[in-house]
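The structure under discussion appears below in the form of structure tokens.
Removed from the display is one protein chain of the complex; every other protein chain stays in position.
Letters A and B mark the chains in the order given here, with residues in each chain numbered from 1 onward.
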Amino acid sequence: MTLAVRKAEAAAVLASHGVPHRRIEEWKYSDLKSALGEAGIGKVMAEWQVDNLPAGIEMFDLAQPNPPAWVLGAFGRSAHNVMSAASLSLSAGGVAFRVPAGAVIADPLKLDFIGPGHVRGLLVLEEGASLTLLEGVGAADFRNVGFEIAIGAGGALEHVRISPDAGDAVLVEEAHVHIAAGGRYRAHFAGFGSKLSRMELEIALEGAGAEAHLSGVSVLDGKRHSDVTTHVIHRHGGTNSSQLFKHVAGGGARAVYQGKVTVAKGANGSDSVQTAKALLLGETAEADLKPELEIFADDVKCAHGAAVGDLDADSLFYLRARGIPEAEARGLLLHAFLEDAVAEIANMDQRELVRSALLSALKAVA
Amino acid sequence: MSGIAVETKEQVAALGEKYKYGFVTDIEMERAPKGLSEDTVRYISAKKGEPEWMLEWRLGAFRRWQAMKEPKWARVHYPKIDYQNAYYYAAPKNTPLKQSLDEVDPKLLETYNKLGIPLHEQMALAGVAVDAVFDSVSVATTFKEKLNEAGVIFCPISEAIRDYPDLVRKYLGSVVPVTDNFFATLNSAVFSDGTFVYVPKGVRCPMELSTYFRINASETGQFERTLIIADEGSYVSYLEGCTAPKRDENQLHAAVVELVALDNAEIKYSTVQNWYPGDENGLGGIYNFVTKRGDCRGKKSKISWTQVETGSAITWKYPSCILRGDDSVGEFYSIAIANHYQQADTGTKMIHLGANTRSRIISKGISAGKAQNTYRGLVSVYGKARNARNYTQCDSLLIGGDCGAHTVPYIESRNKTARIEHEATTSKIAEDQLFYCLARGIPQDEAVSLIVNGFCKEVLQQLPMEFAVEAQKLVGISLEGSVG
Partner (left out) sequence: MLEIKNLHVAVDGKEILKGLTLSIQAGEVHAIMGPNGSGKSTLSYVLAGRAGYDITEGSIIYNGEDLVALAPEMRAAKGVFLAMQYPVEIPGVTTMTFLKTALNSQRRARGESDLDAVQVLKLVRAKAKTLNVSEEMLKRALNVGFSGGEKKRLEILQMALFEPKLAILDETDSGLDIDALRLVAEGVNTLRDPSRAMLVITHYQRLLDYIVPDRIHVLAKGRIVAEGGKELALELEAKGYEHIVGQAA
């Protein structure tokens, strides 16, 4: 199937579904159509930039002609969701990366998506390749990113995406990740919201030993919104996934987590665990959590837990009774609340980056 | 009390046979003409001798229904229902209401004996008042005197419409509005019978109330409408148990149950549902599309739903609680079993509106064969629901690799002082658990029953005693042959 055909199919999907709105189940808590208003999704091409491409990574600008075979083979295969279809059919822009088999890249790949419009990304890790990806999210009125990631057998990808407070921006990203046998994907999403912020991930565990570990934190204030929607599919037995998401919503903000885990028929020996917790600090803040399980195999271990509440009164009293002033005590507890999700980040520098972003955000919201 | 033990033993032995309720009574039926139109609605209303206002209410609902579309979002698939290809009213011929059992057609009584509810014995032993509904018309209402003494009204809804119109008008449609959903609207137009209960202020209803349903005539949908009102400070426990015969055509069951609990009142509603589930090849079976909702209208009111659902080809029901009054409590305890080709999409909605409201959800889903079992729940805390508390535990048990177990919980909180906790697990019957039982001489099916009952214990403990034993047996029977 050629690229042109894939793009045409994507255009058809977009045409038949239209821009998602709150009456569509998966977008119930994130009315994209309403947030965009008259402007709609447009046809503009967004930009991307890479800071100091580490040696050993092959890069290709998707706007250029004559893409290499590895791009043709992988690009545009996952565009069944509307917004992915939109970015594929509407944008000629984007960037593709390939890490050759066995290459272990020490320096992180720093990739930023910037400017308004639609843009695509492709990352192919061949067998045994290993990489750390640090993704930056620039502000813009509206941007729609479609990212495809293929992790080959035994490959490993660490992915950290920090999405700073982007005011009135409407930012959507859909990432499709395919993980082959023995491959590992570990990702962390730190989000500080915007008018509408949606990070959607579809992760397919396709061979025995494939693993996906997702974590995330969000600290929202004012009228910010942040939606992390994941769908992890255990296509094959002997696969493992875990998710840990923590949200703090102050003011009139809205934190959304929708996590669906599917275990396909016959995928025995699959193991999946999900935890989503939200703390509401604002009078009109809202948290919507929907951890979903769709299980078609019986020899599996799947569990999830979700909780919404406020700071534990006993813990707060304990700290205050030891002399820690209330505001500082609340801050300590908020940090403590988010800490286990942050601790999931493998790279020390990135962990500190997230920690300091949280520090300032928490000061504002607590 | 030893009398009850004997009774229960008999019931238990009876349940040991495979679906024993596969038979038909051959009493001449009186039917409305096939199809559904305004005339059908008028026919039903006339047959029931209803006042004008009730007919108008029905007609209003019917007109609305004509403009509505069947919902398609649940995870259940079924062939398109032809609403014109069914009878909407069927009644055994010689049955205006009887004052005593002696007046009842002995053939009907025989039917009830076969079903395991011998009225005479129940009268003496369990002290349970039984409102036995036989295909849309109540046959006998017993224990009227005892209840009358307490001031409790327990009668068929058609009777209540005639004798207590003010009460009915005040509360009917106030919990499940006529426009609520496709099946509720249909029910509002063509409901043929059901139960009405009113418990006056401060009265603790002296016994468990129960109703037995049975669908007999082919192609007759059952549209039961139940309304239970617990006035201030009162308590009532209501048991609903259903059986139905083998049929090849699918039969639609679209009931509506409305519960209203005022200040300090409590309603306990238990259901053991044993509708025909379809055969091993997925043929036949009841479609169970039910709307059940409880309104905790008063302060410190409490409504709890307990259900054991083992039947129906397709189940679509979400018994819910609106926690309106401050300090009100809602509970939902459920065991849902889906085997062979059954499909179930069930769960609950707990809507926290008032302050200090509490809800508790314990759901145990068991899937076997090629069945699909979905728990769909909503816990919604509104802005004014200070200190709301919810705890939800959903567990799924999968037997075999061809079935599915799905959990779709929606957790929405808009008040920062509310606390919501939700946990879900999925598992299977462990090999070593089974082996342990086998090694101790317990045959496979019994071992499965033992293990599954253990899995469901928390819910079974909520059932009134009479049902608990029947429910346990039912659980075992529903899963016969599912392992190995």
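Some points to look at:
Criterion: a residue touches a chain if its C-beta (ideal position, glycine included) is under 8 Å from a C-beta of that chain, and two chains touch if they have at least 3 such contacts.
The shown structure was predicted, so the numbers you read here are calculated from the model rather than taken from an experiment.
One chain is not depicted; across the entire complex it touches A. Annotation: of A:L14, A:L319, A:I345 or A:V365, A:L319 touches the absent chain (contact as defined above). Remark: the residues of chain A touching the chain excluded from display are 312-315, 317-326, 328-329, 332-333, 335-340.
Convention: only the chains that are shown with their structure count from here on.
Centroid to centroid, with C-alpha atoms defining each point, chain A and chain B lie 42 Å apart. Across the complex, chain A meets chain B through its residues 25, 265-266, 268, 278, 280-310. Across the complex, chain A is touched by residues 73, 381, 383, 396, 398-428 of chain B.
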